[in-house]
Structures are given as structure tokens and as C-alpha cells.
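Missing here is one protein chain; the remaining ones are kept as they sit in the complex.
By written order: A and B. Residues from 1 in each chain.
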Amino acid sequence: MKEFGFQKQKDRQTDLDQIDLSQIASVLQIVDSWKRCIGCGSCAAVCTAGQFSSFNPRRTQMLARQGCYSTLALEVAKCQLCGKCRLVCPRDVDTRKLMHELKQLQISLLP
Amino acid sequence: MSSKRIIIVGAGPAGLAAAGVLARLGASVTLIDKDPDMGGHLSKWHQLFPDRSSAQILLEQLVSEVPDEVSRIMGREVIGGNVRTNQVDLKLDEGTWITGDGLLLATGFDLFDAHRKEEYGYGIYDNVYTQAEVEQMFENGRIENRSGKIPQSIAFLHCVGSRDQKVGVSYCSKVCCVTGVKQAIEMREKLPDAIIYNFYMDLRMFGQGFEELYHDAQEKYNIRFIRGRISEAAENQQGKVIIKAEDTLTARPLKLTVDMLILLCGMQPSKHTANLADTFGFTTGPDGFLKPLGPSQNTFRTRHPHVMLAGACTGPATLTEAIQAGRSASLALYEQLFNIIN
Partner (left out) sequence: MTFDLFVLPFSIGLVYLLIVVVERFRHWYVMLPPAIKKELRHRILCRSTVNAIWEIIREGLLHKRLWQQNRLLGYMHMSFALGWFLLIVMGNLESRLYSQLHVNPPYYPIFLKFFVHDSHVLPFELTTIPGFFRFIMDFLLLFVLSGLVLALFKRSGSRWFGLHHTTKHNAVDRIALTSLWLIFPLRLLAESFTAGCFGGGGFLTNSLGRVLSAALPAEHLYYPFWWAYSFSLGVFFILLPYTRYMHIPAEIAYILLKHWGGPKITQTQSYYECGMQACSRCGVCLDYCQVACNGNSPSTAPAYFIRELRAGRAVKDITENCLLCGRCQDACPVGIGLVNLRLWARKQLTLQDRLLNCPAYPATAARTSVEVVWFAGCMTHLTPNTIKSVKQILQNSGIKYQWLDADGSICCGRPMLMTGREQEAMQLIESNRKAILDTGARILLTNCPICYKMFRDNYQLNIEIVHHADFILHLAKADKIKLPSLDQKLALHIPCELDRKSEAATALKTLVGRLKNNAQEIPMSELCCGGSLGSLGEYNSDTKQLCEAASKSITQDADVTTITACPLCKKTIDRHSKGPTKDIAEIVMETEK
């Protein structure tokens, strides 16, 4: 039979029933402006790291919000904390501080 | 019937609609506007959403409904005055005073000053425009950039000076979404071969026929919609605009060179509105617009029974809403002054 390359994989769903968001809650408390993000992508548009790497601040913070820790750990390491994103966010999210806190969290999450 | 004198400040759609109603009801109406011509922003517009009807025809209708008896003081700005019980005195910039029994404010909005978003390059790069300038191009029938060339690629950017706390505007101006879609369609009709983009954060197609217009823009007019807010613009040697955004739906940064960047600027209280609020001590909301007594029932009343508000001086409004507000407010003012209730 012809092999189509389909393989049964582990479920890729974000399972909000299973994920522990308590660590994210602590970051949300420190950077409460984070709650206001509407995902417009302004930060990702100007990102100095994002134009030369796969880093995307909007996607990274969303991974954090949804508790996708393993991907988050790899992504947030690429942020250079330059703070340019903070100058363009229409919702005044303190994006730089958020990334700083996520970096702190990420390192504690690493094996 | 004893004639009551009513002063209407602002001869845009709301003011014109109100002037027509009140004059036909028998009040003695004075219409004042800082511009020499009537119509406000409508007079500078080409076509209207969602049905693409002519702005000029609508304006002619509104003007024709204002009887000749209405006295018109054009090109004059109200710079001071007093609101007293049952009487209003206004001082004009030439120094004269006019007195009325009632006042209706329809001082409208200003478009957000695009210079304030320096990163978009308005006033710095040659080929960055606002939607108002584009309406003029449509009206003149010529779409060309500053060096006289016909553009082959055009990007509209939504939410300039709307929902942007960096410029102190947290509210949504609500009409720019559909304006951008309408203008993109008009562009397509004029320039069949151009590539036309709309960059947006959210598209709020709340009104009747708006969603259908959006639908058509995608399907019939081949407008490309990209969900991502432009955050940076540069200019190349040829005077083209290089824009940077994120295509949020593929989660990748995006760079694009266009012949024209059109900024869909939001509404802010007109300078005149802000001055009058200061002068008369009218309440303003956190957005700076005049704040009527109630959010649903008394949307045109102020704390003075004989002073009413109408149109975009109370917040972003569509043309339909402004005309409706002008008519409602004038009826309420009429009832008040002629003791219809009570």
C-alpha cells in the first residue's frame, strides 16, 4: 500500500483542562498590563529579534498565556529585551517587562 | 405662536438636519459655522458607505431642507458666551453677540492628526495620505501619487488614532473600518490592476450592509486583508513606502513596499467642541467628547434644559446617526421651549 506519510501523533490540542496556569498567574500579577493584549502584532512587526530569527513576541506571550511551557522556554530565550515593542503597543502593555519576567520563568521551567 | 429663537452651532449633517426640522416647526433659527460653506466633513467627501451613494447629493438634500428664513452666519466661530436660565448669549469671533432662547450644539469632530504617529511618516514621506485626502482624489477623479504616477500598490491602515493609548485615544472611532473597505473598493474600480491591502487589528462591521460590503471587498474586488497593525514605515529611493507589520495569522513579520499608504484616521472631538466645553463648562467624557445626560435615553440632553447636543460632538458617529441625532435633539428642544410636555 502506498505510504502517504500520515502518522498518528500525540494530540496537539491545547488542553486548558489539564494545564497548570499558576506560574503564569504570578507573572500576570507582576505585569498586569499584559491582560490587555489584543494580539494586534505591533510588537512582532518592530521586533529586532524577530526579523532575523523565528522569535515572535505576540506569539510567545500567547504561548505563555495558554501554558505551552515547552515551546515558550525555547521561544522567549530569543528576545533581546531591546524594548522597541514597548514603544508601539497600542494597549500600553509593558512588553519588555513581560519578556523579562517570562525569561525568569522560562529558566526555572527548563529541565 | 410666539417665535422662539434657537441657535445651532455647526452646519454639518447634524446641524443641517436640526435646522430643517426646527425651522419647519416654526422656530426662528440661526445657524453658525466656522467654515464659509455648509456641510462640514460631508462637503469634502465623495461617496458614502455602505451604499456608495453620493455625498454631494445628500448634502444638497440636507441644505435644501433648510428654509430660507433660517439666518446663516458662516465663517464665524463662537468664542465665548453665557448660558442663563431660558436664555443663551454667544459671542462671535468678530465681536458681535447673538442671543437665543435655546441652543443646539452640533460642533462635530476632527480627524485625528496623523502627524502625531510619527512612525507612519505622514508629512515626512511623500506618499502617505489620510482617508480625507483620498476622498478628494475620488472627487477629483484622479488617483495619483505626489509625483503624478498612478499607484500600482496601495495599503490602507486601520485604527490610526483609534484604540491607541500611545496617543491617549482608547476608544474605537467605529466608522473607519467600513470607510477603509469602501475606499478599497473604490480604488479597485479606478485601478483594476493595482494590489490593494487592508491592514487591520479587528474589523468592526457593525452596521446594516457593512458586513456585506466587506464580503464583496474580499470576493468581488479582490482586496487583500492582512490582520496586523503596521508599526513602522520607511521610504525608499523611489519615494515608495516600505511598511512593516506582522501577519498575525501566519505569525510572521511582514515587509511590503507600496506606492501609497493610506491612514484611516479616527475621530476626535473637534477643536471647536473642546473650546466650547471649556467656555461653557459642559461635561466631557474621558474621551474628550461632550457628555450628554444619559447613555441611552437622554443622549442629546445637557444639564441645561434648553441646551441640546447632536452628532459627533458627543462621540464617534456614522452619518446616519448624526442626522438622526440632529432630528431627535431638535424635537426635544422644540418640546422644551414650546412647553409641549409639562
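Operating definition for what follows: a residue touches a chain if its C-beta (ideal position, glycine included) is under 8 Å from a C-beta of that chain, and two chains touch if they have at least 3 such contacts.
Since this is a predicted model, take the numbers as computed values, not measurements.
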item	value
Hidden partner chain, touching residue among B:Leu58, B:Ile79, B:Leu92 or B:Ala234	B:Ala234
Subunit B residues that touch the omitted chain in the full complex	118-119, 121, 124-125, 166-168, 231-235
Where the unshown chain meets subunit A, residue by residue	33, 46, 48-49, 51-53, 55, 73-74, 77-78, 80-84, 86-88, 92, 94, 96-97, 100, 103-104, 106-108, 110
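As a convention for this text, only the chains that are shown with their structure count from here on.
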item	value
Length of the line joining the C-alpha centres of subunit A and subunit B, rounded to whole Å	38
Of all residues in subunit B, those that touch subunit A in their complex	119, 159, 163-166, 201-202, 227-232, 244-248, 251-254
Touching residues on subunit A, where the partner in the complex is subunit B	38-47, 50-51, 56, 58-59, 87-92
